[in-house]
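Note that one protein chain is taken out, while the other chains of the complex remain in position.
Per-chain numbering from 1; labels A, B, C, D and E assigned in written order.
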Amino acid sequence: MSTHHSSPDLGALLAAGSVPLLPFGAFEQHGPHLPLSTDTIMARALAERLCPVVDGVLLPAVEYGQTTGNDGFPGTLSLSFDTVRAIAGDLISALHRQGARALVIVNGDFGNRAPLALAARDAKERNGFPVLVLNYPGMTEAFAAIGTSRPAGFGLHHADELETSIVLAVAPEAVDMSRAVAEYPVFPPDFPDAEYGMAELGATGVFGDPTHATAEKGEALLDALTAAAARLIGDFLRLHPQDRTGDRTRD
Amino acid sequence: MSTHHSSPDLGALLAAGSVPLLPFGAFEQHGPHLPLSTDTIMARALAERLCPVVDGVLLPAVEYGQTTGNDGFPGTLSLSFDTVRAIAGDLISALHRQGARALVIVNGDFGNRAPLALAARDAKERNGFPVLVLNYPGMTEAFAAIGTSRPAGFGLHHADELETSIVLAVAPEAVDMSRAVAEYPVFPPDFPDAEYGMAELGATGVFGDPTHATAEKGEALLDALTAAAARLIGDFLRLHPQDRTGDRTRD
Amino acid sequence: MSTHHSSPDLGALLAAGSVPLLPFGAFEQHGPHLPLSTDTIMARALAERLCPVVDGVLLPAVEYGQTTGNDGFPGTLSLSFDTVRAIAGDLISALHRQGARALVIVNGDFGNRAPLALAARDAKERNGFPVLVLNYPGMTEAFAAIGTSRPAGFGLHHADELETSIVLAVAPEAVDMSRAVAEYPVFPPDFPDAEYGMAELGATGVFGDPTHATAEKGEALLDALTAAAARLIGDFLRLHPQDRTGDRTRD
Amino acid sequence: MSTHHSSPDLGALLAAGSVPLLPFGAFEQHGPHLPLSTDTIMARALAERLCPVVDGVLLPAVEYGQTTGNDGFPGTLSLSFDTVRAIAGDLISALHRQGARALVIVNGDFGNRAPLALAARDAKERNGFPVLVLNYPGMTEAFAAIGTSRPAGFGLHHADELETSIVLAVAPEAVDMSRAVAEYPVFPPDFPDAEYGMAELGATGVFGDPTHATAEKGEALLDALTAAAARLIGDFLRLHPQDRTGDRTRD
Amino acid sequence: MSTHHSSPDLGALLAAGSVPLLPFGAFEQHGPHLPLSTDTIMARALAERLCPVVDGVLLPAVEYGQTTGNDGFPGTLSLSFDTVRAIAGDLISALHRQGARALVIVNGDFGNRAPLALAARDAKERNGFPVLVLNYPGMTEAFAAIGTSRPAGFGLHHADELETSIVLAVAPEAVDMSRAVAEYPVFPPDFPDAEYGMAELGATGVFGDPTHATAEKGEALLDALTAAAARLIGDFLRLHPQDRTGDRTRD
Partner (left out) sequence: MSTHHSSPDLGALLAAGSVPLLPFGAFEQHGPHLPLSTDTIMARALAERLCPVVDGVLLPAVEYGQTTGNDGFPGTLSLSFDTVRAIAGDLISALHRQGARALVIVNGDFGNRAPLALAARDAKERNGFPVLVLNYPGMTEAFAAIGTSRPAGFGLHHADELETSIVLAVAPEAVDMSRAVAEYPVFPPDFPDAEYGMAELGATGVFGDPTHATAEKGEALLDALTAAAARLIGDFLRLHPQDRTGDRTRD
């Protein structure tokens, strides 16, 4: 799906009530077999599938996120907490000025959760603009139904069967299954209350078993994630109507 | 060209001295016929062509930039000056920690120039990490040689023959030539010393004549831009060696 | 338990390896029957009981927290996210300079979780100083074992049987059980993904049924919370030793 | 006196025109015989006595303040200037939103003076909300009348007869008079124009002679301080009426 | 020309529509023969000559600017980018509150360009207050007509014939022509795209040949610069009228 909107076309879509979907990813290690952009690839794939279902309009993805927890692995390039918050805050303000009815952020990275939630709350408190941050709703249930390996624990799906299957489904050229290895780190007893970098927990950066991944499972997982997310977006838009006749002034 | 590097692969490339290339775009109006992501498309295309020439490694593009000057047109979504500066600053720090030899930013947006230059200077002053910001070196000369329409003036090529040709070359599906119109705004006598929004200057957002654009011209323009940029990068890397054996500590 | 340490006494305790415990509360509505300082009262009570168990030294509580979600109710006085983060960051730096081995924050307020986690991560990344943030570990299990009412859902215990019982145990003069009422708000289907203020969810500010609360249950709950937290602190201190011979310099 | 207000009770008090009193203390060395919380203890004691006199409502104290000047002594835990300013600014905004008529800050720490004054001025300039910062008005006169030792000079009463007497009056269990020693540092000739840390001036952290302190003197001192402060608050509230029918919107 | 306005006199001038002119200089090396304040001296001289021509009122100069590029030479004292931006932003806000019709900044320092442009854009976006930043319009043409030496290239006139002549015209006591030397640094091939400090480019800090400078040339250059700037200011004031009947409220 394309993000190739012209200025008048996007203006018309927003005016007609289409809701903008913003994939927010990261550039962080995902083991030896997955690309550093895995979070972005997944978030964009989900956003693409959501668009036709929720009358959404796809925005270009943010390809970097807060991921200092993976700094110990090569190639990880992290933004700070404040930068992620600022990107979201700026885009929210811009969409508010442009008359959008709301914003849905499809987040693909754990470290983005806190700054994106903060940006959404700030938007609500400042001018009532509705922002929904999706953190893969329904993921645990979907994996329980479709996956065949044991999850790593603590809700962590990182470079595992779930993530690998989805990337196999949407960007198979980016995966090198010959390097896929399973790792089930033993979590220290004070995890996750104490702060741990990923490199302190495991050797490969994999949390789970990617060797069971298939593109078919990826498709099925995306279907399940799309269904769950679409329900949530539907509720959100119904419960948080925005009067679009209103202000286009600066926040 | 792909940005699908795995963690160990990117780590190995950086350790071997490949220089990372970061396209920095924007999401701003480019008339009725070009996509809002035109700056990103162009910057990425140039970065892709530069990679094999300069032993570069392509990083995912930043798809949003500082472009409040286009806020008056629908669909433009701008970051603030400080957010662009923060994104660049964070990625520079991350690359420094990861042992990269340098960073080349391929900038596609006028409004990004000042914050990117500031981030590059900050990097130099803080820890000597070399950052080169490319603002389409050689563009004026290339257009003079290849373009057939009159440029709009003040070095502005916006949704004109040059930009349209390049997007026709690399993303033709994103262009609707049937909507291409020429406009040569009359600049006020205190332009550019006084601050003007683009919507105060013209009606369509076009500065020049895109109707002369062709994909062939786009290819030729990209070739010329690539050659000029490659020379500059070569000089830069030669004149600014980085001791990569050194620190990987936090800045 | 007192926080009345003299300068040389506290210095000696820190030098001997006692771990400082900082209760971090809030000043937010807790229904008509509980005081606005309920979160502080509870966090301090837990910290007091932990001190003899973990060789802890009690610091004065921070009585205000991030609680804009309760702004819709009278009397709530909230700090911003950034202020909570700054308070924690300053105290962490100060304890690091004073040679403390670590810091344990006993957090009593949901809104403090994200800024305190961020401050703890910043400390780890900046100079390796270990900070553990306790968010009532074992609370769900303890309430399941001891409480007799149904919890409100989503892990929310707010002015309910659990919180009321604990305040009855440690500050009974602050509770007016004659005003205790039960309320089980119906959560909207996009909760908690969308941002909701507490006043949008319920009328009284109570989430659960405080009418079943007793001081005896409060004692039992505190015992259970203390046991769970002490185990966690023990693991944390064992796994994150700090070389206290080292730096006392500024961060 | 208790700070145990329920949400509706505090709301009713503010609506009826009671003025909130906020003790702002610090956690800094006060010699070997006084607790680190001496400034908080004193500010709270004064605020408690003021409440019935000025129709005040007591807020929980801020237990930490700007006190880097005492960093050279063990146990001192200081906030930064900006954090003190932010705490005050947030609480002022919150009280303004909650419809309070004004705020009186009872400050107990020298280092808090500048950031609290700045926060008060900001409040006045932003929305006219009246804030009065009390820095022990009448203290010099009260000590001249009641104290029997010589003051240390420069208006400094630190761990001396005045402070010790007041803590003896309100928290005698926190004082160890057996460790009380007198010290009269010789101030360098460029004090206080040049910046000096307290540890550069004296060995014990005491500025004056605490050995003359008694609880009776403390009571008398508190009476005198209360009278002076009450007069000032009365003038302030009379001269700075707030239209409480007005805005409850965000600042 | 004096900046000695009394409060009522300046108020009357602004109310009558006189436009304030603010010279913004720097304190940076200008070779061995020119004073560190050269940029300020030149900007003030130009502003003084503009005042009678454009009905301007002269404000005191800002004597420091962003000039870290000259840090490698003795005596250079630089402000940061953000400080220059803050100074300009504060003075713009103040003039807006005071009812000025506009502001013209006469900038004398290259490093100030970006932060001053940003402050001007911020003012436009926030409340439409018109700010014009003059960066010696017409300088290249004036020097081509009047100067006799070769310029150093890249538009750089630093401690050269142009700058020396102007200082000789307005502050001859500040020049020591006996120390004037010519230097034509060889610019590296990646200049100015890569960041270079001035001390990396040349030995003396001179870029050009000051030995040809005379006070007569300085007068002629100032006449030419004044004429070009006056035309620009005239256009600016005509095209950007400000309704001065309006708000004097805070921005």
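In this text, a contact is a pair of C-beta atoms (placed from the backbone, for glycine too) under 8 Å apart; a residue touches a chain by one contact, two chains touch by 3 or more.
Just so it is clear, the structure is predicted and the values come from calculations on it, not from any experiment.
All shown chains touched by the missing chain in the whole complex, by label: D, E.
Contact with the omitted chain, checked across D:Pro130, D:Gly147 or D:Pro185, is made by D:Pro130.
From the options D:Met139, D:Val181, D:Ala199 or D:Leu232, the residue with contact to the chain not on display is D:Leu232. By the touch criterion stated above, the residues of chain D touching the omitted chain are 68, 81, 114, 117-118, 120-121, 124-125, 130-135, 137, 188-190, 193-195, 231-232, 235-236, 239-240. What chain E contributes to its contact with the hidden chain is residues 2-12, 14, 27, 29-37, 40, 59-64, 71, 73-80, 82-83, 86-87, 90-91, 94-95, 97-98, 171, 173-174, 176, 179, 205.
We take it that only the chains that are shown with their structure count from here on.
The chains that touch both chain A and chain C are none; no such chain exists. The greater number of contacting C-beta pairs, out of the two interfaces C-D and B-E, is seen for C-D.
Rounded to a whole number, the gap between the C-alpha centres of chain B and chain C is 48 angstrom.
Chain centres here are Cα averages; for chain B and chain E they lie 30 Å apart. Across the assembly, chain B contributes no residue in contact with two or more other chains. In summary, the structure contains touching chain pairs A-B, A-C, B-E, C-D.
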